[in-house]
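Please read the structure below before turning to the comments.
Left out: one protein chain. Kept in place: all the others.
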Amino acid sequence: MSVLTGKELRIVGFLCNWCSYGGADTAGVARATQPTDLRIIRVPCSGRVNPLFPLKALLSGADGVLVSGCHPRDCHYSAGNFYARRRLELLKEFLPIIGINPDRFEYTWVSASEGQRWQQVVTAFTDRIHKLGPAPRFKDAEPIYDLPGALTSLVRPLDCGGNPALDELKQQIRDALADGHLHCVVGWQQGYDPIHATPLHMRKPEDVDRLIWGPFNIHSTANMITQLIKEAQDAAMVGVKRGDPIPPAKKVGVVVKGCDSKGLVELLQEKLIDRNAVEIFAMGCNGTVSTDRILAKIGNTAARVSAVSGKGDTLTVTADGTEYTMSMNDIAQDKCRACKMPSAKVYDHFAGEPVTVAEDAVPEPAAIMAYLDSLTLDQRMGFWKGQMERCIRCHACRNACPMCVCREVCVADSREPHWVTQDDTVTNKFFFQLIHALHLAGRCTGCGECNRACPVGIPVGALKMQTGRIVQRLFDGYQPGTDADAIPPFLGYEVEEKNIPEHHIERA
Amino acid sequence: MKFAYYPGCSGKGTSVEYEISTKAVCSALGIYLQELADWSCCGSTPAHATDTLLSAALSARNLSLAAEAMKQSGATKLATPCPSCLANLKTARHHMANQEFRRKVDKLLDSPCPPLGPKGEEPLPETYSILQLLVEDYGLENIAAKVTRPLKGLKIAPYYGCLLSRPAPIMQFDDPENPTSMDRLLEALGAEVVPFPLKTECCGAAMGIPRRDITARLSARLLDAATTFGADMIAVACPLCHMNLDLRQEQAAKASGVSYDMPVLYFTQLMGIALGLPDSDLALDKLSVSPAAALQKIGKEISA
Amino acid sequence: MTICFLATEGLVPWLAKLAQNYRVFAPRREGKAIIFRPWKEGDKAPVPLKATVAPKGVMFPACETLVSYKTTKDPQQLDKVSLTLKAPVKAEPTVLFGCRSCDARGFVALDKAYLGGKFKDPYYEARRNATLIITHTCDNPTPTCFCTWVNGGPASPEGSDVLMTAVQGGYVLEGISQKGNDLLAGSGLPDGSDKLNEARALRTEAAKRVTPRKDLSKAAERLKARFTDMDFWIAQTAKCLSCGACTFMCPTCQCFNITDEGDPASEQGGQRLRSWDYCMSPMFTREASGHNPRMVKAARMRNRVSHKYWYSTEYSPDGRFSCTGCGRCIAQCPVSLDIREIVVKAIEE
Amino acid sequence: MRIGVFICHCGSNIAGTVDCAQVAKNATAFPDVAFATDTMYACSEPGQDAIVAAVKEHHLDGVVVASCTPRMHEPTFRRTVERAGLNRYMFEMANIREHVSWIGKDKEANTNKATELVRMAVEKLRRDAPLYTKKFDSVKKVLVIGGGVAGIQAALDCADAGIQVVMVERETSIGGKMAKLDKTFPTVDCSSCILGPKMVDVAQHPNIKLLAASEVTNVSGYVGNFTVSIKRRATYVDWSKCTGCGLCTEKCPSKKTPDKFNEFMGPTTAINIPFPQAIPKKAAINPDYCRKIKDGKCGVCAKVCPTGAINYEMQDEVITEQVGAIVAASGYDLMDWTVYGEYGAGRYPDVITSLQYERLLSAAGPTGGHIQRPSDGKEPKSVVFIQCVGSRDRSIGRPYCSGFCCMYTAKQAVLTKDHIPDSQSYVFYMDIRAPGKMYDEFTRRAMEEYGTEYIRGRVSCIQPNGRGQYLVRGVDTLMGKPVEVLADLVVLAVGVEGAKGAGKLAETLHISYDHYGFFMESHCKLRPVETNTAGVFLAGACQGAKDIPSSVAQGSGAAAKVIGLLSKPQLESDPQISVVDIKRCVGCGKCVDVCPFQAITKQSIRGEVKAQVIEAVCQGCGLCVATCPQGAIQLSHFTDNQILAEVNALCQC
Partner (left out) sequence: MDSINLRARDEAFIREVEKESGQNISTCYQCGNCTAGCPCGPVYDLQVNQIMRAIQLGDKKTVLEAASPWLCVSCSTCSARCPNDIDVARVMDTVRHIGRREGKTKYVINAFWDSFLQTVRFCGRSYELGIMALFMLRTGRFYTDLDLAPRMLPKKKMPYLPHLIRGKAAVSRIFKRFNDMQQYDD
């Protein structure tokens, strides 16, 4: 359906049945004249409004979206609007990163008796949208294909010289494996060449010989954990007959860097894993590298690396018979540049001394965020369009994410609900990334695995970083994955939200 | 501790004892007051009664000077002893948060005022009263520690006047109905503070010249109450209050038909006494009603 | 065989000329990736490197509409509904420029699936017939390349219409197929026979740089024997994330899913879409009942590896692998899982 | 699917600014619409009959009516489609009156908008599924929270109707605020004389179980089947043994215990019975002041108690009760008036609240009914009453009128004159609000017969004059002049707010409350004693300031609702609730965490954790749906796909 050309713009409203829909009725009964643009979708509660609904509308042609619910404390369902407030504020502050003017989205509170207020809200909001004009369409945006290559400064010195406590770590794991209470232990081993590590599943003490620790241990071990626990449970059930008592499953061991441990903590926080189901082997991390940056330093993406050695901050790579030396400053992964938690805080075994970072060290904002912030809204939309065009929907970003636990029931593949279709339009592909980002709001630990896993190098992590920035601001510097006892911000609320402003839709 | 300092016109004239004692006390406490070079009048009540914009512009000139001076000297805050100046400077800054208003103010000035800027790093400074800075920034404990001649046995009625904490949204200091900062300060000096219920009642302000009947009536009320509650003296923080209660005490007496002998001292003078500063720093001789008798209670002798 | 020489500076004008009559796909850099995109006049010269994603999408798009359908109501008689169907089987003349030999050989593998049997896929066939493949022989094999293990090579002509080899000052173009020879004959480019030896020498040099060959001739037989060895498969698959990076970038992976999207009664109508699917996904074999014969990833990995090195050898007449050794599945795997290692282990252990 | 669309003219209400025939015509093009027409009054009998006929004639299996708001006629039309043989949930409404025709006059825009709203309704209906209610049993017992006059009335009415009642009272005696009052307006009859018998009835009624010194700590379950946890505070006296003889209170040496019942106007003993008519008439120890409990030295009460009821080791105890309905009657408290610096912020001993004054007037009060001012015990001759202290004052965030202060002030002025004939009372007021039966007449008596001086204007400040009196500085706006009065005693008519802890109780009960701690009723006019949580009802001042007659009336009203609810043999659940697709659920429990009603639990299915909705508890808010990342939980009738269909009907580009 198209809007009345030249007269109306497309404005979608989501109104809770009990207050705001009633308020709109009251306005009607009072014959309170309003602009005709708004189309109202009735929902039971503003808490029913998944932020993806407004986002979907904005991405598929709405020029403005308005959500209205009961005033805080007046929720028909007592707390729905408290949850809504956090989620909708998140959405509003999220929009600019994808190039949508946040003024196009608003949420407010109107009670069933406030007909006049409803009239003011509709009039002012419609007026605002008309002042902004028709919304730029994602599909029409001028694509930007390039990516910024800037490197941010290191928040601490990095070291690629390996860890002297590796033997201690190995012994801890060997002992634990020998004890027989572990299903397996996940760590890293060398992959097909010296600059590529690959996850290692240690089941027998001799497997531990292959364990490595150093700048190539880039993979998150946290993302394997839920599957392995399931595997251990299944293994325990082998041979158990119906009615038999369920035997206890073996624990799953996991070797963690600081960032991996954040993933585990967040999983513990969300009660997605049981602390007793895992045994955590930790060691201080001195930073990991980006293989792309190493190859770029060598100047040949096809370089054959035969040996590497690290000393202090300098890595020496032997490729095609030539030695190349490079500094960690030039090759470290982005996340390590800003990492303030190189050592796990929750663990069962710790090998060596923890690596620490000065409490007051302030990391430089990620290069991609600084870049996106420097763009205009239209350019940002074009950026995402250009990047997402090359997405092949392999879902490596999702599967590499330690927090993505839906896996085979991901809404990306479902028709009930049918958020995304199989059509590979860039909008559709992008919408999946937005779902992923919003599902990770307040949960993303910033491990960067989504970025790293993307075979075509789309910086999808930036979308999650945006949610991270918002969560930090709204919830007093909240960092997911640092406190196993904290309630994730979008599963809780405060009656008075300190940092969420009351949004005033100005009088027309 | 280093503050930029705006003395206000009366400090150079009718309230010279306030000025002298303020500087002396701060100096004794190790607070450096950097007087703004070439400051001008804030316009006081006559300006704000005439026009908000004119009033703001007269203040803004001084705020600009302060901004520049503070940038140079590293002074952290802008201080003034006079509540009337304080109210004008604060109100001007408050209004200038409105961009439209600020543009109009800038049009009246030779060069535009620096912006308010984000919180915490405001180029256009907020103004604070000397009283507030002494109580909140310097701290009562630190003051008490420096007292050498406690005002023990001296009953003092603390009189704040109307402007120091009002209007509350702009002044952002103490309780507008029952301020206690001066009470606590005087207690820190060792004095006995009488429960003076008229702490913030108006003295008649600048009506003294045009309508002395008003000030006389209002001042008399205050002097009556101080007498009833057994005060030996009144402590004040405002040049106008002081003028009405001290200089015009006889006028008030005439109006109420009661004669008073109520010394009225600036709180800084009392601080000076307690800190043991020399008489030259107290300027007690500038007072109309001599505190000599009252001060004998604490064994301080002055030439009447 | 027509052999021409194309000077380096002549490349872009030649592409521009081709672009007048063909849709031209060529690799270009986007971020860190190299992607095949429509090339048009004014664009820069294509990147002479192996693309991040194989160009199979040119014949077999990631998503295509098989049928679009729409119902229309008779306004006089609402019960009377008519249905219109549209199946757009047409293909524009296309040049696929600058793929590698491993990519071109991939189409030969795809041909088996889409054109080899009793039923030919009309969509694929139309595009295949309308497309001319100009292969840039490989001069820079990567550590993950293993084309020589699977009977290919950096300059294998299989599947290509024209082979293009970079030499001093330009390129030697060799017609391979009739289509290729015709194109070169009509190109007006100068003869390049004199440079052929230089080209051949460079190719031989490149072939030496491919990771030393391992013998995979026993692969089918050994994989068959391994079929029930679940411990082997579980061990080999432990680190797999079950994502689709390997299959979607593969030049030979041919699986798809069919879904109906849209609403026939709406203005936009409905579409039956065919889109890439990946056998590493647990959804891939999930049946309508909810039952899933390949519930665990080990079973899925076994299927993928077996398909490439065993099943394909049985259903393809020439017994070829359904793998061209491009190595993308290794290089782009988020956990650096190495399919070579699995096959070799299956043979050796 | 075959859908019928009916566009209502609503006379000219809609048709005046919407081309209804055109909308109907446009609707014929929409998917699955097999029939579309316009109709004069869809809700009228012929209108409804036409819908039934069309369903039959055109074999429709879903109906869209575009007319007024669904908040008005959705139930009506659901019955209509049910009459036509369809499931009542195979129905959608498009609101083209309140949201279209009444808010704009542009007929082209309105017609277009109406068409789009119908389109959205059609798209939603296409994804509707038949839903069926379920029946379940209820517990024939009611919990009454609060033993003030409203709670007492509700409890007695329910008990008389044969329903079991559990009454929970926070204090050691029921009676609430009314028990503290000396007399009541406008009849000036004795408060305890009229309340006392009712309190006794509560104690003696066979259907009422009274739990004093107790608080509700948790409520779970749903209408008909609530499980309530009640904390019984330790009173250190075994009430089954205590006879209320009062010996202990006479002998208790700790005589400076603050007396809450007497509004702290005098001290009491650490062990005490709050007032002579207390129900239950049992002693309780205030552990903060009991020497035995604090220091371990004393034990006098235990020694003198003839029945050995004293138990210093007593602990709090939590009991649970199963009830089918809950009446909240937690009452009110005075707001914290010390925000008024100009009235001394509590620093002046002779500036007191009206409730404190009530205790001074009461013969059972700390002064034995003699008016003695707190500072020096003297009889005040000049008493100033200040109205609206904490009422109608936006500057301190109290914009509302507390309703009954005008009346009790008049009463107190009258009583002052009765007690001290040579006294003079002054009342500073802004407006006199006396709309009840015989109310205005009563205030007139205070002025005309008792000589109370009413001064129209607010008081700016109260200043002690240093000679034992207070200078009250006000204004007589009728004369346009400031007024100053010297008072011996100042009584503030302090505004009321929800009882302390009302917010927490509301959260426990899952009901809404406002900024002032008052509970929210379902509808201000039409459902004044119901809340939005089924089975929870309101009585008395917990819902808003109320005087005694209104509180009693509302207590009876709440009781009538409870009786109506629990007299049904079985209750029906609303099927518009959340449903879990266990194939999609990964058991993460996020829905469990956010559900405001604890309506979702975790269950284990073949060793895997899955969410499970308790159908009768789910209220259908859909918060869980917006929370579930997999979309595994869906709200029937408001599924993701239904809302998406509505969005897609509007936004397709």
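For this structure, a couple of remarks:
In order of appearance the chains are A, B, C and D, and numbering begins at 1 in each one.
In this section, a residue touches a chain if its C-beta (ideal position, glycine included) is under 8 Å from a C-beta of that chain, and two chains touch if they have at least 3 such contacts.
As the structure is a prediction and not an experimental result, all values here were calculated from the model.
Though it is not drawn, the left-out chain touches B, D in the full complex.
For the chain missing from the display, the contacting residue among B:201, B:224 or B:281 is B:201, taking the whole complex into account. Residue D:477 is the one among D:133, D:218, D:338 or D:477 that touches the chain missing from this view. Across the entire complex, the residue among B:9, B:29 or B:116 in touch with the chain not shown is B:9. Across D:342, D:440, D:593 or D:615, the residue that sits in touch with the chain not pictured is D:342.
Of the residues in chain D, those that touch the hidden partner chain are 342, 388, 392-396, 430, 456-461, 473-477, 480-483. In the full complex, chain B touches the omitted chain through residues 9-10, 12-16, 38-41, 43-54, 57-58, 61, 107-110, 162-163, 166-168, 176-177, 200-202, 204-214, 217-218, 247-248, 250-251, 285-286, 288.
Simple rule for what comes next: only the chains that are shown with their structure count from here on.
Between chain B and chain D, the centres computed from C-alpha atoms are 51 Å apart.
Once the centre of each chain is set as its mean CA position, chain A and chain D turn out to be 42 Å apart. Multi-chain contact residues of chain A (touching two or more other chains) are listed as 407.
Each of the following residues of chain D touches two or more other chains: 583, 652.
Looking at the complex, you find that chain C touches chain A at residues 30-33, 35, 49, 52-53, 62-63, 140-144, 235, 238-239, 241-245, 247-249, 257, 259, 261-262, 271, 273, 275-276, 278, 281-283, 286, 330, 332, 334-338, 340-341. Considering their complex, residues 71, 73, 75, 78-79, 263, 265-268, 290 of chain C touch chain D. For chain D in complex with chain A, the touching residues are 69-72, 95, 97-100, 102-106, 108-110, 112-113, 115-117, 119-120, 506-507, 510-515, 520, 524, 532-533, 576, 581, 583-586, 588-590, 593-594, 596-597, 607, 619-623, 625-627, 629-632, 634-635, 638-641, 643-644, 646-653.
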